[in-house]
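Each chain you see keeps its place in the complex, though not every chain is here.
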Amino acid sequence: MKYQIDVQTRSKEDFVDITQQVRDCVRKSGVQNGVCVLFVPHATAGLTVNENWDPSVKADTLATLDRLVPWRANYQHVEGNAAAHIKSCLVGTSETLLVDAGNLVLGTWQGVFLAEFHGPRRRQVLVRVIPDVEAR
Amino acid sequence: MKYQIDVQTRSKEDFVDITQQVRDCVRKSGVQNGVCVLFVPHATAGLTVNENWDPSVKADTLATLDRLVPWRANYQHVEGNAAAHIKSCLVGTSETLLVDAGNLVLGTWQGVFLAEFHGPRRRQVLVRVIPDVEAR
């Protein structure tokens, strides 16, 4: 019950909505009740759950992260992408979601996003859906 | 082994201690060893584990978040609560805790908090307790 979601990001910084792909993984797994663990194997990206109805939320979040952790500052990291690493640390590289009656559980306004902090790149999101004991 | 904790928050921003309710879920589940996954299905709230002994910690944390992500700024989001969404992104909407010998594992000074960023509202925390293979 392991899956991979491939994402081609289109800009330097972006939140890419992967909710439908995560829902598909849960459906394919056949798990009725359990958890869905997502992990992004990249040190300049992250995962977040937030409102996916109004796209201004992602614009505001990216702008705020950029104000708090500007791309250019007095960083030591030689590759020039220290800001992307720091944002990854703040946003996090994993999410654990719940699965109920065969469906991913999210609030009405919530979606799952890959957070790109140094794109555009090809990114992967690794997924594992684990059944609770009730489902066995 | 699925539970829901209902929380009525009392102010615009707050950290509500739900440690006892989470402990109760673990006890009711009967799981001896495993994990306890919490998820908040709201895009303007979060979950955090932090000191629950001195209430000034939550006051300092909320004040710092407010300084970093002020309620009024040059946001695009039309609903006026962009700051709450951004804080939710920084604090996170899920927590995975450990269960050992039938008890929730927390450090001496740690508690589990629902983080309210746009209250007061009725909020839910969804809980699933999953046994490790040892417990089967």
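Order as written gives the chain letters A and B; numbering starts at 1 within each chain.
One rule holds for everything that comes next: a residue touches a chain if its C-beta (ideal position, glycine included) is under 8 Å from a C-beta of that chain, and two chains touch if they have at least 3 such contacts.
Small disclaimer: the values here were computed from a predicted structure and weren't measured.
Chemist: Please report the number of identical subunits in the complete assembly described by this file, where 2 are shown.
Modeler: 3
Keep in mind that, in the parts below, only the chains that are shown with their structure count from here on.
Chemist: How many angstrom between the C-alpha centroids of subunit B and subunit A?
Modeler: 19
Chemist: Which residues of subunit B touch subunit A in the complex?
Modeler: Listed in rising order, the residues are 1-2, 37, 39-43, 68-69, 73, 75-79, 82, 85-86, 88-90, 92-94, 96, 126, 128, 130-131, 136.
Chemist: Tell me, which parts of subunit A touch subunit B in their complex?
Modeler: My answer: residues 33-35, 48-51, 54, 56-57, 59-61, 64, 68, 90-92, 95-98, 100, 105-110, 130, 132-134.
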